[in-house]
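The complex is shown incomplete by one protein chain, all other protein chains being positioned as in the whole.
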Amino acid sequence: MLSGPFLPKNWIGASEDFKSSKWVLVGMPYDGTCSNRPGTRFGPETVRLASWGLEDYSPLQNKEINDVVFFDAGELEFPFGNRDKTLSIIKRAAAETLSLGKFWFGVGGEHLVTYPVIEAYLEKFPDIAIVHFDAHADLREEYLGETLSHATVMRRIVDKIGAERIIQIGIRSGTKEEFQWMETNKTLLDDKSRIQEALKKLAGRPVFISVDLDVLDPSIMSGTGTPEAGGMTFNEFMSWLLEFKGQNIVGADVVELSPHYDQSGASTALAAKVIREMLIFFS
Amino acid sequence: MLSGPFLPKNWIGASEDFKSSKWVLVGMPYDGTCSNRPGTRFGPETVRLASWGLEDYSPLQNKEINDVVFFDAGELEFPFGNRDKTLSIIKRAAAETLSLGKFWFGVGGEHLVTYPVIEAYLEKFPDIAIVHFDAHADLREEYLGETLSHATVMRRIVDKIGAERIIQIGIRSGTKEEFQWMETNKTLLDDKSRIQEALKKLAGRPVFISVDLDVLDPSIMSGTGTPEAGGMTFNEFMSWLLEFKGQNIVGADVVELSPHYDQSGASTALAAKVIREMLIFFS
Amino acid sequence: MLSGPFLPKNWIGASEDFKSSKWVLVGMPYDGTCSNRPGTRFGPETVRLASWGLEDYSPLQNKEINDVVFFDAGELEFPFGNRDKTLSIIKRAAAETLSLGKFWFGVGGEHLVTYPVIEAYLEKFPDIAIVHFDAHADLREEYLGETLSHATVMRRIVDKIGAERIIQIGIRSGTKEEFQWMETNKTLLDDKSRIQEALKKLAGRPVFISVDLDVLDPSIMSGTGTPEAGGMTFNEFMSWLLEFKGQNIVGADVVELSPHYDQSGASTALAAKVIREMLIFFS
Amino acid sequence: MLSGPFLPKNWIGASEDFKSSKWVLVGMPYDGTCSNRPGTRFGPETVRLASWGLEDYSPLQNKEINDVVFFDAGELEFPFGNRDKTLSIIKRAAAETLSLGKFWFGVGGEHLVTYPVIEAYLEKFPDIAIVHFDAHADLREEYLGETLSHATVMRRIVDKIGAERIIQIGIRSGTKEEFQWMETNKTLLDDKSRIQEALKKLAGRPVFISVDLDVLDPSIMSGTGTPEAGGMTFNEFMSWLLEFKGQNIVGADVVELSPHYDQSGASTALAAKVIREMLIFFS
Amino acid sequence: MLSGPFLPKNWIGASEDFKSSKWVLVGMPYDGTCSNRPGTRFGPETVRLASWGLEDYSPLQNKEINDVVFFDAGELEFPFGNRDKTLSIIKRAAAETLSLGKFWFGVGGEHLVTYPVIEAYLEKFPDIAIVHFDAHADLREEYLGETLSHATVMRRIVDKIGAERIIQIGIRSGTKEEFQWMETNKTLLDDKSRIQEALKKLAGRPVFISVDLDVLDPSIMSGTGTPEAGGMTFNEFMSWLLEFKGQNIVGADVVELSPHYDQSGASTALAAKVIREMLIFFS
Partner (left out) sequence: MLSGPFLPKNWIGASEDFKSSKWVLVGMPYDGTCSNRPGTRFGPETVRLASWGLEDYSPLQNKEINDVVFFDAGELEFPFGNRDKTLSIIKRAAAETLSLGKFWFGVGGEHLVTYPVIEAYLEKFPDIAIVHFDAHADLREEYLGETLSHATVMRRIVDKIGAERIIQIGIRSGTKEEFQWMETNKTLLDDKSRIQEALKKLAGRPVFISVDLDVLDPSIMSGTGTPEAGGMTFNEFMSWLLEFKGQNIVGADVVELSPHYDQSGASTALAAKVIREMLIFFS
């Protein structure tokens, strides 16, 4: 090899050593069930490049990304057009990650990619609970005749874990049925004064945090397929996230970045920052 | 015809039945007096396509767009370069709509398109009042020597209805004279604590709501010709709108979406959502 | 209805009368197997809007689009993520079109959409031959483990009709195996001096013309998923097309326009012009 | 003033001295009659900035822009929405330029801006002839009911000078009537072998050259409102232009650059180069 | 000269008279040390064009830009690739401005351009203090081995004036060391309740205000090289600025606008508005 200096090809702060890494960053460039605007397949590779515009240090948490040891595994390769095979590739990779004693940090891709990961988690962590940040409820029974879609993903997960093990934050779009379901099942946490009550759901459970970036307002996160006005600022998101301090977080993902709708690069920079803050938070 | 399934060519939730429709959506793709950046002519066709990314349901109002019966008439065709003929085409269409017992919901195009509509309304509703959402006062006596322009439109309307029948919300840009005029005539409502006083202006009157989308902050509504920082969020806009609950609303328009300055599509999605919320509000 | 004048919502020159139409324009907004850059789903709706920038008249053919009677059926609606169901919706629509005595003019979408159409044609025209314009051979046995993909579509068609019934024009990209297959099977027509020999393949057969727009050079057709330098100009394309004068053309499609990669709109305008010229050619 | 060095605010190579200048460069940022895509109003200011990316020297003509003395007058200011007043501002400026013994070099804006300039020229040069480069015939009697439009401009000019004093080059789009008119009146020069015959039209006459940039192929000139495939390369354009060597050229314009459709800047750079070559050609 | 009317080539509201001008607007189109995304070199010329979309009047301050007399000197010309020569050109221009009894209003370009200006100021105003608005601390000792960079500029300035003469507002990104330094030296003002204490730093001193536009949130200021979520709105910025009412402000700059990342033009419009408000504030 040449002596360089060369720019790294991995995420900023990533370790070169798989063995000692606690978290594994895995890109899932899939956007096959998205009915509106595709392009989240470009999320993982673009956010990695953008990570090099970040500082190592988080003033909000007074910690550095180097305080967490994580490995950047790269992007999985999928057979486009075949949703089911794609999902099984993801499930196998997540299961392997867990079997090696690591935690999964997924980077989407569309939100459906969370489903096979939770399937894998349930085998190792049968009592897992989900914290779900999103603009959309993702609770439909089916969408355009399909039961597996980015519009149904949380319903499929609830089918497996039950409504009492999910907390939904930021939801501001959905069908009438989805909102009624959330009300009936008390899954929606829309007011911080009720946080203690919600945290009881997580008591003693391993926790998976799934962040659909469109939970953020389109003013700062235009780069997503279905922008929905009325969302959180970055500081509001962080203050919600930090409420989960002390929980037993064993997995996470950040999904739905669609770089082609982020002409300025500001959404991608923010997605990278969200990932940095989450990794630091988990350290 | 083929049995499909085909995607509709009309606005989401639009009725196929003109007769039973209460509201008529009419596109007015005109941007001829705009001195700065043109392109609002593309507003109506683009926002229609974007409407298919919306949910039917408004969580804010707990109603669906199907609760209002409206017809999508499509876009009027104009002779570009001839402002006066364009305005008379609009006026005739609005008059015809009213004569058929329907209410007009215009989609701009630039703000000048509101003027001929109000002319038509005055014949049927001589005591009509206007609620005007905008970043700009639009109250100039003339602009570049022209008395009919998107910078003078509200002044021309006031010439006909008087200052006591207009409420202006969100104005944050104009000449010194325009701001003095608003102060003298008490047309500017910039504080919700004064809402009751303002509503007295509307008492017993039919009301027309005209929304220049640049009343929203450019962070969420960059897709407009003259972005003006310091505007409303979507939630703030909705909370202002809902203050007019119970008024006798007989017409409305939403203008100044300029899709070429909305590279991400987020402004257009928001414009569609504003129209959805207004239609639901009127049901 | 209002008396207007309103802009039409259909393709320029389209008839309002399904019955008397000979050709049916059908949008197929599918891009699910595309491994590289998605977005051809936006092709049909965008090219329709662009058709209104065209003249009715073709100087090259000295005819007008009004000389052909065609109907604009709109876009089919697909369940994203489910390729097989999508293909069966297309096949059913094509079969219905043929059963009504009409000819199919498809607008893609990715190239895989041609496959179910040919399946339908084979039932009515068992001896059909294909003229295939493309930059890519589309002759792979499989792609990323899938046998149905936009990279395999012509191989799947050849599986049904045999190599002697296909003429390939403009191919300049593929695997070594694909180029060897074309050489062995003499399907590639890369020199106009050999046109007479090639036309013998079509003798007495009904002909389907399938145009992947990337056969055109990226300089004028950047708006496609996989731009491949070294292609045809528009005039060269037209001169190839006109060689098929007098053939019994019974179906056609134009695929792979991806408007998000056509920032200037020039590719979309050209796609509309190609469709206009083909419709006029078929009249 | 400060001693700098400061970048000039004028066109590259422009003289600071109005008096000694032979040519006057005047921007006409008007796009009011354009029915399709507006934006040529941004042409003049954008092409000036781009001129600073040019070399002074033309290898094709082996001359420098400094060999011609020209003045950059800046952009005229127009009352948008009022076509007729706009045209009279242009006419007055052109008449003044001629009265001062200078030649006009207009930069559009849409093609209608040529009309008032020719009106002014006819007063000083009643026998003027026109060389018209364009993709479109611009020969309609009226367009959308209007007789003054960028689609009718050459017909209006022909009304004044007669068909025998115009040469049209590059026309490839129009109505059937326009093409028949061109054939009847032999105005279209589509083959260089007929150049001598065409030059006879100009014998002894002062000549005005009007270049609609869409005469160039959209592959290199996407930045225009109505791109029309099948046009000239830059080298082909130059070889046509140089055929007019030795003619008595007394005025010119270059119109229809629409920078918002030139995302890469390549069209604008080419427009600047066309203007440079024309100025050098006139020296 | 022609009688026009011509659009001005200078900033809106700029005086033609250098002598009577109090402030001199100078563009510094340099972006040579920027390691992330270049393009601030296009800031000055773009913001000048955008200034023509502004009103003269500030409702927030109830004053007009005409209330301040300023001269638009244009952009300095730099030898790209030679940072040190570039800085000395700026220093000389700033020194000349001061020697003529004027105040400098710089428009960047990257933030490093502030350094030579402060060097010039220190010769005339040795006790000058700095108010520094920014998202980034810019306090590194070195960056990629370089001591002069837009990431080190405030450290270099502090080397000359000491930490007690700088107030930093809006900082939300930096290294651990930079944040520790700010804490140790109490330079960060992050809470308005501490404003009186901070103003003591300025007592009796001439003040230079340096605004890195990325202090604003990327939602309204995406057009910058290193967008950092969590910033100020325009109204928040203005309320901070107005706290400095009554200070002896003798110089200012506004830097880091990068128009290529401002596809909608909203950031550039805001940058122009910030400059307008500052000029009015200084009158």
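The letters A, B, C, D and E name the chains in turn, as written, and every chain counts its residues from 1.
The working rule: contacts are C-beta pairs under 8 Å (C-beta built on N, C-alpha and C of every residue); 3 or more make two chains touch, one makes a residue touch a chain.
Nothing here was measured: the structure is a model prediction, and the numbers come from that model.
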Chains in view touching the one left out: A, C, D, E
Omitted-chain contact residue, chosen from C:62, C:88, C:147 or C:175: C:175
Residue touching the undisplayed chain, where the options are E:66, E:82, E:99 or E:180: E:82
Residues from subunit A at the interface with the omitted partner, ascending: 1-10, 18, 24, 26, 29, 45, 49, 73-77, 89, 92-93, 96-97, 100
For subunit D, the residues touching the chain missing from this view: 52-53, 55-57, 59, 62, 64, 217, 219-220, 233-235, 263-266, 269-270, 273
Positions on subunit E where the hidden chain makes contact: 31-35, 38-39, 41, 77-83, 85, 112, 144-146, 148-149, 260
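Everything below uses one rule, namely that only the chains that are shown with their structure count from here on.
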Equivalent interface to A-B, taken from D-E, C-D or B-C so that over half of the residue contact pairs match: C-D
Chain centre separation in whole Å, for subunit C relative to subunit A (CA means): 39
For subunit D, residues contacting two or more additional chains: 77
Pairwise chain contacts under the document criterion: A-B, A-C, A-E, B-C, B-D, B-E, C-D, D-E
